[in-house]
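Quick one: the structure is below, and I'll ask about it shortly.
One protein chain is absent from this view; the other protein chains keep their places.
Labels run A, B, C and D following the written order; every chain starts at residue 1.
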Amino acid sequence: MLKRIPLPSQFDRIIISGGITVGAIGLPLGIVLVALVAFGVISAPEMVFFVAAFIVILGALGCVLLPNIVHAALSLTATLIGVAALYLLLMSEFLALVQVLVYGGGVVLLLLFGLMMTNAQDDPVVTDGSQKPFAFLLVSLLIGTFITLLLAGDWGNPTAHVVPFELFGERLFREFAVPIIIVAVLLDVAITGALVNVHTASSDLPEESE
Amino acid sequence: MTDIFGQTLNLNYVLLLPEIVLLIFSMLVIGIDAFKRQLNISGNVPVGLALAGLVVALTLSILQVNMDEDFARLIQVDSFTSFFRILFIAITLVLIVGSHEYIEKSVSHVGEFYGLLLLATVGAMLMASARELLTAYLAIELLSFSLYIAVSLARSDRRSGEASLKYVLLGGVASASLLYGLSMIYGVTGATQYHEISAVLSAGDTGLTTPLLLGLVLIIVGLGFKASAVPFHMWTPDAYEGAPIPVTAFLSATSKAATIALFLRWFGGPLLPIASDWQFILSGVAVATMVVGNLVALQQVNIKRLLAYSSIGQMGYMLMAIVAVGSGFGSDATSAVLVHLAGYIITNLLVFISVTHFFNQTGQEEITSFKGLAQSNPYLALMITAGLFSLAGMPLLVGFFTKFILFQAVVSAGHLGLVTVAVVASTVSLYYYLMVVRQMYLYEPEDGTEQWRLSLTGYVTTLALFVSLVVFGLWGTPLYAAADAAAAGMF
Amino acid sequence: MTENDGYFLIALIVLPLLSAVSLMIIPSKERALIVGLTAISSLVMFFVSIYVFMAYSFDGSTFQGVMSYPWVENVGLLGENGISLKVGIDGVTASLVLLTGIVVLPGTWVSWKIQHRLKDFFILFYILTAGVYGVFVLLDLFFWFLAYETALLPMYLLIAVWGSTRKEYGAMKLMMMLMAGSIPIFVAIFALFAEVGLGTFDMEVLLSASKDEHFQKIFFPLVVIGCGTLGAMFPFHSWSPDGHAAAPTAVSMVHAGVLMKVGAFGVVRLGVQMMPEGALFWGPALVALGITAALYGAISALRQTDMKMLMGFSSISHMGYVFVGLGTMNVIGMTGAVLQMTAHGLMTALFFLLIGAMYDQSHNRDLPNFSGLAKQMPIWSVFFVFASLASLGLPGLSGFIAEVHIFIGAFRSYPIVGGLAVLTAAITTTYLMRALAQAFFGEANPKWDSLNEMTWIERSGAAVLVGAILLLGLWPSPWIDRIAPSLSQIPGLMM
Amino acid sequence: MIPIEYFLTLGAILFGLGLFGVLSRRSAILILMAIELMLAGVSINFIAFASYLDTDAFSGLIFALFVITVAAAEVGLALGIVLRLFRERRTSNVDEASDMRW
Partner (left out) sequence: MPDISVTIGMQQAWLLPAMPVVAFLIISFFRKLLPREGDFLAIIGMLGILLVTLFIIIDFQGFFHDGEFHPGEANVYAFDWVRISADNFLFLIEFSTYIDAISVVMLIAISIVGLMVAIYSMGYMQGEDRYGWYFAVLSLFVAAMLLLVTSGSLVWMYLAWEGVGLASYLLIGHYWERQSAAEAAKKAFITTRIGDVGLLIGIILLWKATGSFDIQTIIAAATSGQIGETYLTIAMLALFAGAVGKSAQFPLHVWLPDAMEGPTPASALIHAATMVVAGVYLIARFSPVYEVVLVARDVILYTGLLTAFLAATMGLVTSDIKRVLAFSTISQLGFMFVALGVGAVGAAMFHVLTHAFFKALLFLGSGSVIHATGRQEVEYLGGLRHKQPVTAATFIIGSLALAGIPIFAGFWSKDEILHAVSGYASPFVYIVLAGTALLTAIYTTRLVLLTFFGSPRDRSAFDHAHESPSSMTGPLLLLGLLATVSGFFVFDAVGELFGFSGGIGYLVYLHHPHAFHIDWAFASIATVSSLTGVIIGWVYWHGGAERAIKARTWSPDLHALLVNRYYLDELYQGIVNKVVLGLAGIVAWFDKKIINETGVDGGAQFIGYFGYRLKFLQTGKIPNYALGIATGILVLSVMVLARA
């Protein structure tokens, strides 16, 4: 099964296309941002935010638009790492770490394995559904509405604060003991579920009609 | 113990004993089942263990009926919680007793299945008892995860996996929506504790009305998905059809009841101060649910899909009552919802267990396959008829009483229009229930169909449910009193 | 009526239910036992009904034999006496209870010849009976509505399993229309409870509580539409011909004889008594609908050939009189309406009994197929002619005394309507006489030589009804003396 | 400093894009990814609120932590189901998993 997946060429293409993208769009944008920071129009954290946001959105777009599934998965990684950067901006290193480890490391790998095991690469029908244009329209409206609603609120002018690591841990394990237990059970359920479904005895499966 | 702010935390684990017992037993069931070949034990051990756990948990819950205490400000064990604990445990108990033959015959991974049922029960119980958003969210996920898997466990049925996939993917979208909504609530109030949220919201204008509204919308979407409210209901018929029948029953009973419990906890608690903001959203959803659920049910040919749409319609009535909760009739409306919920669950269990036994015998689930049941098994036909009539709110059965109380509460809260829609929808529903009744009573059975009997446990469970159906239908006082006490605990 | 007579009212509900439960226990093979049990219980109900009617005293108190057991109270939105099992009758219900007793007795008798699942039939039949009695004697709105729906519920299976001619269609249509009819009643009950706001469904309390005039004007029409559907009021009558055509004999009898009166009674109790100001406001509309129904039913009946369809439309017409009477909002007209309920109940039950007696043999009800039936079934024909005469309002029979009250009541307020109502009586004559001339007289058709005369059971049943028709027609005072004083207590009513 | 609205807007956009992915994709796994996007948007919200508005209690952070955990678990669970489906039908195209309808 594994030999069917042309890993090297994929990565080549990703690197090339990624490089071109960053070069063609990212560079001018970066220059503009640096200039803006230099002239004091925006602060340095803002510049970082914009860069991270740019990566996040671009990655998200890639994830939902790219026809190639592996590309999409890799775009997702970009997004998730960009999100982790945002977490850093929000002063929560711990969560940024978790994000990178769990998502970038665990989940994406899991998804990639899933993709491989389902032969998604070779499946020509796995593209976008017919309702894509309508979905695009709908989601644009939705995002617009969401943002309108969000920005209509008076959020004041707060600033971000660092949460001390020990406090975080103390609160988590002292007050939120029950959620942790629940999550433990939850993970147990998830494992059970995955096992049950993946390990379904062949006798339990219906005869495949090919 | 104290928290980081120096406030005392009540860590009295006795409060959580029923849940803990169920967790332990579920692990035991799963564990023992995994090694049953090595341990060389009979197949009856998992079910025995599961029942034992349920009985113990039920006993403990009953012992805690009069308690009103919180656990680490996350879980509130009050009469409302007790009501739902007892309800949920009873549901699982009845389901397992009533349909264990089916489970052993038509479910793969029996041990895991029982374990998952217990875990789902725990999730449902926590949903009813949570007093903090995160706990509530995790409880929802615990219930949902267990059900995602349970749905996929029908042996030799391609539909099972498909149902599970639909359920899990759409469930993911819904819980993302729910979370987004919760984040808005959190952002606006800065709290996850119900009472703190309530305090902030009742204190007056936060200047963040629109984000709050967005949050409300998404919470209603998220919970509406679990409650199968239109237009978030579309997974329901498919999941119901694909799942093993006891799981379908569980979906229609525990899952729905837990969602309603959460609705009540949230909309009757922290979100009550802004009732006018969510009432109109919920009314719209409720109306759509009642109408679509009952209309589409008219056209169904599969009994499980029919019951799915019927339960969608039923959820519409309850959502409507939750609108009434916001109109200053909180306690009355809540107790009415609880009465109706209990009645609906008793009825639904009767129907589903009967259908389970029918499926055991015939392997059919088309409505037309019920042809002549009144002659091949008059007892079962009577049970199904009673159940369906009760669902339609026909008199002498519990459905009539509970619907009467429910609708009355909504009208008393000033929502006559909603009730009018509900009554019309409930009349429409009678038609499709009669379609089933018609098959059973009007037609002769297929040639060669012999008279057959249920198993002993089948008789016991159905009869018990039938008796409560009639008794509560004619004398609803115990039900209503319990619901009233439960509602009083919440308000 | 003494204090303890309330037990008899409770007995009226419990007896049929008890019979139904006992029947469930009896094995269906024991036909003799089933027949015996039903014979006894129907007779007991008959005599208890008579006793209740007789025991009702004229002293003019509104409700007599009142007994109340708290059922659900002080929980949720229910206050003191929230839901109570409360019984009691006034003059109107006294006469309707009697009607029920009279109709159920022959209804039971003629059902004994059913071969197919006799036991199940009687179980459902007695549940229906319990519901009907319940509607008449219960004084708690919750139980009232419970009884109302209980009376409708068995109808579906009774018609669909034991019926004839398009039975599934007829049964489903009847069921759905009647259930749809209960929608506005349901809504009105809720609104009434909320409007009074005393946390109780006690009808006595609700009757005496003050209700906003605006409220009454909104909800009175709902009650009329809802109950009117069961009372076959135009244009909600469509179930009646099809339903009656499809129903088995006893069910037709009870349905047309009693259940339709439940609908009209609902208009009296929930509508006129509960919301007199609304009734005053909507009275003209009720009269207009009633007279439309009367004319409409009668004219439609001219073209019917199926005997039961004919009776269905005839019932629409006669129930139209009832609504005219109720809409007049004066005591004479309303008394007439209640009398008409009784009169029509007896007469139409007799009709359906007779049609059933013939249909069971011939399996044909189409009038043009028959001729000279009086030759083959003379006694049956005599009964039929008698029923027709009662139906067309021949003086001395029950229909006349009721109709004349309605006409007078109508003339007091709406002379034109009164005139049309009298004209309707002439149209009624026409279609009945046409039917008689066509099917009963003339040369006997040898095709039906095999038809036998009615059995003795059927004759006795018919005789009971004939006796009641004559009694009411010739000596109506016992009824009027009970009905009129009860009705005259409705506030705002013209005398 | 960066205004909180920036993060909220970004969260909304991520949520919306994730939803778009769910709506427009046919592969079960891509849909799962899209759901992850939505959850990422939610997490941004939570953490932004926690560090801007709820600095003392920072419940949002804990919330986000659990969200990430649950999301990961969900992926595992869902993948199991997708694999099962694939074994049954040789496809992970959700449009083909439509035996049950109407």
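FYI, a contact is a pair of C-beta atoms (placed from the backbone, for glycine too) under 8 Å apart; a residue touches a chain by one contact, two chains touch by 3 or more.
All values reported here derive from a predicted model rather than from experimental measurement.
Asker: Counting the whole assembly, list the visible chains that the omitted chain makes contact with.
Answerer: Within the full complex, the chain not displayed touches A, B, C, D.
Asker: Considering the complete complex, identify which of C:57, C:369 or C:430 is in touch with the unshown chain.
Answerer: C:430
Asker: Of the residues C:176, C:198 or C:457, I need the one that contacts the missing chain.
Answerer: Of the candidates C:176, C:198 or C:457, C:176 is in touch with the missing chain.
Asker: Which candidate, C:31, C:214 or C:303, sits in contact with the chain we can't see?
Answerer: C:303
Asker: Determine which one of C:19, C:335 or C:398 touches the chain that has been left out.
Answerer: C:335
Asker: Considering the whole complex rather than only what is displayed, give the residues of chain A touching the chain that is not shown.
Answerer: On the side of chain A, residues 129, 131, 134-135, 138-139, 141-142, 145-146, 148-149, 152 touch the unshown chain.
Asker: List the residues of chain C that touch the chain left out of this view.
Answerer: Chain C touches the chain not shown through residues 173, 176-177, 235, 237-239, 242, 296, 299-304, 331-332, 335, 372, 374-375, 389, 392, 394-396, 400-401, 404, 407-408, 411-412, 415, 418-419, 422-423, 425-426, 429-430, 433-434, 436-437, 440-444, 476-477, 480-481, 484, 488, 495.
Asker: If the hidden chain were put back, which residues of chain B would touch it?
Answerer: 165-166, 169-170, 173-174, 177, 209-210, 213-214, 216-218, 220-221, 224-225, 231-235, 237-238, 277, 280-281, 284-285, 292, 295-300, 428, 431
Quick note on the criterion: only the chains that are shown with their structure count from here on.
Asker: Give, as an integer number of Å, the spacing between the C-alpha centres of chain C and chain B.
Answerer: Those two chain centres are 42 Å apart.
Asker: Which residue numbers or ranges of chain C touch two or more of the other chains?
Answerer: Answer for chain C, listing residues that touch two or more other chains: there are none.
Asker: Where in chain D do residues touch at least two different other chains?
Answerer: 8, 15, 18-19, 28, 32, 48, 53, 57, 62, 66, 70, 73-74, 77, 81-82, 84, 88-89
Asker: Using the touch rule from the top, collect the residues of chain D that touch chain A in their complex.
Answerer: Listed in rising order, the residues of chain D that touch chain A are 1-10, 12-21, 23-30, 32-34, 36-37, 40, 43-44, 47-48, 50-53, 55, 57-58, 61-62, 64-66, 68-77, 79-84, 86-93, 95-96.
Asker: Contact residues on chain A for chain D in the complex?
Answerer: So the residues of chain A in touch with chain D come to 43, 45-46, 49, 53, 56-57, 60-61, 63-64, 69, 72-73, 76, 79-80, 83, 86-87, 89-92, 94-95, 98-99, 102-103, 106-107, 110-111, 113-115, 117-120, 123, 125-129, 131-132, 135-136, 138-140, 142-143, 146-147, 150-151, 155, 157-163, 167-168, 171-172, 176, 179, 183, 186-187, 189-191, 193-198, 200, 205-206, 208, 210.
Asker: For the complex, give me every residue of chain B touching chain C.
Answerer: Interface residues on the chain B side: 329, 331-332, 335-336, 339, 389, 394-396, 400, 404-405, 407-412, 414, 416, 419-420, 423-424, 427, 430-431, 434, 437-438, 441-442, 475-477, 480-481, 483-484, 487.
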